[in-house]
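All protein chains of the complex are present and in place, except for one that has been dropped.
Read from first to last, the chains carry the letters A and B; within each, the first residue is number 1.
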Amino acid sequence: MALKHKPLTFKLAVTALAMFGFGFALVPLYDVFCDLTGLNGKTAATAASADAALIDTSREVVIEFIARPNKQMPWVFKPEVRRMTVHPGEIHIMNYLAENPTGRMIVGQAVPSVSPGQAALYFHKIECFCFTQQQLAGGKNMLMPLQFYVDPALPSQFSTITLSYTLYDVTSAWTGDTAASSQLGE
Amino acid sequence: MSAVVTDHEHEHHDHKPSGIKRWLYTTNHKDIGTMYLVFALIMFFIGGAMAMVIRAELFQPGMQFVEPNFFNQMTTVHGLIMVFGAVMPAFTGLANWMIPMMIGAPDMALPRMNNWSFWILPFAFLILLMSLFMPGGGPNFGWTFYAPLSTTYSGDSTALFVFSVHIMGISSIMGAINVIVTIFNLRAPGMTWMKMPLFVWTWLITAFLLIMVMPVLAGVVTMVLTDKYFGTSFFDAAGGGDPVLFQHIFWFFGHPEVYIMILPAFGIVSSIVPTFARKPLFGYASMVYATSSIALLSFLVWAHHMFTTGMPVAGALFFMYCTMLIAVPTGVKVFNWVATMWRGAMTFEVPMMFALAFIVLFTIGGFSGLMLAITPADFQYHDTYFVVAHFHYVLVTGAVFSIIAAAYYWLPKWTGHMYDEKLGQWHFWCSLISVNMLFFPMHFVGLAGMPRRIPDYALQFADFNAFISIGGFLFGASQLIFVAVLVKCARGGEKATAQVWEGAEGLEWEVPSPAPYHTFETPPVIK
Partner (left out) sequence: MTKTRSLRWSLPTLLLAATVNATDMPLNMTRGVTEISQQVYDLHMTIFWICCVIGAVVFGIMFWSIVRHRKARGVQPAQFHESTKVEILWTAIPVVILIVMAIPATKTLIAMEDTTEADVTVLITGSQWKWHYKYLENDVEFYSLLATPKEQITNRFAKGENYLLEVDRPLVIPTGKKVRFLMTSDDVIHSWWVPAFAVKKDANPGFINEAWTRVDEPGIYRGQCAELCGKDHGFMPVVVIAKSPADYEQWVNGEAERIAKAKAEEQELLAMNMSMEELMSVGARTYTAYCAACHQPNGEGLPGIFPALKGSAMALNDKPGHINVVLNGKAGTAMQAYARQLSLKEIAAVITYERNAWGNNTGELVQAADVHAVMQGKGE
């Protein structure tokens, strides 16, 4: 390589490498962006503080609860009630029923999604079963609590917030043993 | 501009190794350019053969020739080959051949890297094509490989797909670095920025786009690989990821990629139209600014591919406005070309015919692009044949037509012979008619509600699809004429002069035809 080309070639190669890194940096950037804008309707993965703001009794917000086990997840998974009317600022507890009808221990991970997405910014969870993975032995059931409040700053165009949980079977990731269940046809 | 070139200078240097070694070890920009172009042509026919399989299956409702899984592999690999194997290498080939000659450089700045960036490419496509023969077949998730279809739900050929895309990416990045360094460091004295031919300008901007986005593609395929095989959860909701994130990263690469495939085409057309209108290009400076602004805007519009994924209204509006804005610089280009023709003295040789067809048909593709930008209407167009029609108008009658035009335009310079004008006109008219039979009815099929990427369809679409398929077969067959022209021209024909075209201007027309193996070893003086 001619000497005079070296500096520019080097700069360009570094730019390309930096852009490769930027591709990965988009992952956390996207999360930050979603947290700021509610782009994908994800709620915070950690607990909000319990000292809620003032209760706004003049306003009512309907919270709809949807709970779905993913199709590869054999648990029964239901909210205790389908919907709840709350005042912004009030702290509520909502229980979800989980039942493992199989004969083996299964680990579940609930993934929250709020619609409309921007409302996720105003839906605060003080405690949630979705913060951690949940273990349930075969044939057993349990109640999983969610403690939450709606931020009084919720913009007025939102009158209904839909909170959906999809429950995934993460047993294989939990035990590190992917060959736990037998495979059809092998 | 004129160059001081003596024929005497070339004669000593024209010795080169013979046989296969010449091509394997070559660091000559003309040899490498030729290899890129031949490779692109072969890939064009392989990808085209896959399109023929697709059109054969869609000729009639019902499943006739292939099963749905193989159909999906065909649509996927057709897309990958045409984008990364045909259009991009063809432009790189043209860049290799023409940029040094246009700026008065003896060769590309980094000739050994140039050799590498070409020679890894055949292996990338060999891997991709071989994956089709694996049990379970090759990639079947569309060239956009949306997760989780390409991760949790894909076959084991995914690893090969990822590897192959990595190699293509490395090749493109090396090619782009080479172009930039060449243009920055090897311009002949007096070749100032604003004297550079537009083809060089558009390629320079394209090369920057490539360096910015190909690494992002490499990143996203790496994430697909680790999600599938190494337990990461970038795109898997169960592990805290988000499948929509994939689309954001992919289209952050994907939209600039679209411009990578069209900016050099703008440069080609901006070279051809003035030549055959015998009149300087109208608005040279505004062309440079328009190209740059298209390149910048291309980083702000990626989410217009994702309106239906569910984004906040504010987001959708932002991307809608930015996308509509792209119509402005693109329009400026078209207006400039028309103004260049205005009051010229035009002749209509094959390169001009393809360039004129490009202007009209690319603009039609631009119009449907503008329609697609309107978010509420996009909800109806998205993922239908309307989109298929749109991007084939910009990529086939856009990018591919410009490449064909460039080939006819510079063929006499490359081979030293004039191509067969009559055969070329046949090629043009057959292509023009069949390509519109092929893609124009797709607008209607899409508006009537036929989704893309389906191997079978409802009965109402039958007549149109039969017609489209016939158009497809004819277009495929018409390209055989092109091969005939190329072979004939390579073998002989009327001797070409140095200038070749009456209205041609620029350094490449000042060296003899065929261009000697080494040109501008002493930099020309640009007046």
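Note that a residue touches a chain if its C-beta (ideal position, glycine included) is under 8 Å from a C-beta of that chain, and two chains touch if they have at least 3 such contacts.
From a predicted model like this one, the values you see are computed outputs, not experimental measurements.
When the full complex is taken into account, the listed residue touching the unshown chain is B:Met320, out of B:Val162, B:Met320, B:Leu438 or B:Ala515. Annotation: of A:Gly41, A:Gly89 or A:Pro152, A:Gly41 touches the absent chain (contact as defined above). Taking the complete complex into account, B:Ile374 is the one of B:Ile374, B:Ala484 or B:Ile526 that touches the chain left out. Along subunit B, the points of touch with the absent chain fall at residues 59-64, 68-69, 72, 134-137, 140-142, 146, 148-149, 152-153, 155-156, 237-238, 242-244, 277-286, 308-310, 313, 316-317, 320-321, 324-325, 327-328, 331-332, 334-335, 338-348, 356, 359-360, 363-364, 367, 370-371, 374-377, 379-380, 382-384, 444-445, 447-449, 451-464, 466.
One chain is missing from the display, and on subunit A it is touched by residues 40-42, 64, 66, 68-74, 82, 101-104, 111, 113-116, 138-139, 157-160, 162, 164, 166, 168-169, 171-172, 178, 181-186.
Assume only the chains that are shown with their structure count from here on.
Separation between the centroids of subunit A and subunit B, computed from CA atoms only, is 41 Å.
Of all residues in subunit B, only 109-110, 112-113, 173, 176-177, 180-181, 184-185, 211-220, 222-223, 231, 234, 237-240, 242, 244-245, 248-249, 252-253, 310-312, 314-315 touch subunit A in the complex they form. Here subunit A touches subunit B in the complex through residues 1-2, 4-5, 8-9, 12-13, 15-24, 26-27, 30, 34, 37-42, 45, 70, 109, 111, 116-118, 166, 168, 170, 173, going by the rule given at the top.
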